[in-house]
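Of the protein chains in this complex, all but one are displayed in their positions.
Then we have chain A:
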Amino acid sequence: MSDTADRVKKIVVEHLGVEADKVTEDASFIDDLGADSLDIVELVMAFEEEFGVEIPDDAAEKISTVSDAIKYIEENKG
């Protein structure tokens, strides 16, 4: 898988304190990885920082799985 996916997964592992093998692409942040809404805000900030992209609130609200995040970043990074 892409470099983006690896970096996204690394951020998720660090921020949510979950095991790396649980962070599959179809894992839902809330349902599968135990995140709450504030954790997602923090994750989105970390993605913005790592990839130099801006993720507006309306786009952030649609990111609910690991693959949603990877897809958004792939499509929008500079």
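Note that a contact is a pair of C-beta atoms (placed from the backbone, for glycine too) under 8 Å apart; a residue touches a chain by one contact, two chains touch by 3 or more; residues count from 1.
Just so we're on the same page, contacts and distances are computed from a predicted model.
Peer 1: Leaving aside the chains you can see, what is the UniProt protein name of the one that's missing? Options: "NitT/TauT family transport system ATP-binding protein", "Succinate dehydrogenase flavoprotein subunit", "Amino acid ABC transporter permease" or "3-oxoacyl-[acyl-carrier-protein] synthase 2".
Peer 2: Hidden chain identified via UniProt as "3-oxoacyl-[acyl-carrier-protein] synthase 2".
Peer 1: Can you work out which residue in A:Glu25, A:Glu42 or A:Asp68 touches the chain that's missing from view?
Peer 2: A:Glu42
Peer 1: On chain A, what residues meet the omitted chain?
Peer 2: Answer for chain A: residues 15-17, 38, 41-42, 45 touch the chain left out.
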